[in-house]
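What you see is the complex with one protein chain gone and the rest in place.
Presenting subunit A:
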Amino acid sequence: MTLAAAAATAAHALAVPASAAHPTLTTAAAETHGFLSPTGVEVAFLLVGLVTFGAALVTVTTRQLVHAALWLVVTLGGLAVEYLLLTAEFIAWVQVLIYVGSVVVLLLFGLMLTKAPIGRSPDADSGNRWAALTVAVAAAAALVWVVVDAFRATWIDLDGPAAGTTAVTGASLFQNWVLPFEALSVLLLAALVGAIVLSRKAKAESSSPPVNSRTITESSPSVPDSRNHTIGGNGPVEGTGPAKQEGAR
């Protein structure tokens, strides 16, 4: 992860003088740009893109669940750097704040609340991974072919004033997109209330018949119990189950 971060910073440092020297260069090379003479921004985008794609591949293939979440941080951070290279700086910082800051932390909390024995889990992939691999490779081939064929002669002009500064984004957001913005705040409030309602313990069950209420009140707060017999069904991790349970109590 430190290697990937170093690569990202190196690529970004490589991009800064290239974009600074860009306006004098592009006027001369505007007609002659092609795949064989990539600009500095393109080289930086390619390097950061390779890091991002590799981290995404490790995220979906690793068997250590916490490592998957940490490689997801690398992927999302690499995408933030890509947004910066595309001159969309506000989106980049929102990406860093929300995805790297809160979503990954939520995912780590979820992993630690549900999958308490941290470590290698040999059953991370289901049985249909070869079918999934076939579908994913076929979709990737089709999409890449179509996209390359469609945008073969299309260039993004990154010169001049940046297209995604905070001023530009804020002006367009609060001039043209005010109503969806407010609707989005209502949606976030609804999601907040819904998450609280879903994760709250059900109080109404205590007034139900005694057999079922005893079942629920014993099974719901004692999460180590249910975790323990789930591990017992999974086989290879069975030996660590009672020790973990002792530690949890």
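Rule of thumb we're sticking to: a contact is a pair of C-beta atoms (placed from the backbone, for glycine too) under 8 Å apart; a residue touches a chain by one contact, two chains touch by 3 or more; residues count from 1.
By definition in this document, contacts and distances are computed from a predicted model.
Remark: of the listed names "Pyruvate dehydrogenase E1 component, beta subunit", "Cytochrome c oxidase subunit 3 family protein", "ABC transporter substrate-binding protein" or "NADH-quinone oxidoreductase subunit K", the one matching the undisplayed chain in UniProt is "NADH-quinone oxidoreductase subunit K".
In the full complex, the hidden chain is touched by subunit A at residues 33, 35, 38-39, 41-42, 45-46, 49, 52-53, 56-57, 59-60, 65, 68-69, 72, 75-76, 79, 82-83, 85-88, 90-91, 94-95, 98-99, 102-103, 106-107, 109-111, 113-115, 121, 123-126, 128-129, 131-133, 135-137, 139-140, 143-144, 147-148, 151-152, 154-158, 160, 163-164, 168-169, 172-173, 176-177, 180, 184, 187-188, 191-192, 194-195, 198-199, 202, 205, 208-209, 212, 215-216, 219-220, 223, 225-227, 229-230, 232-233.
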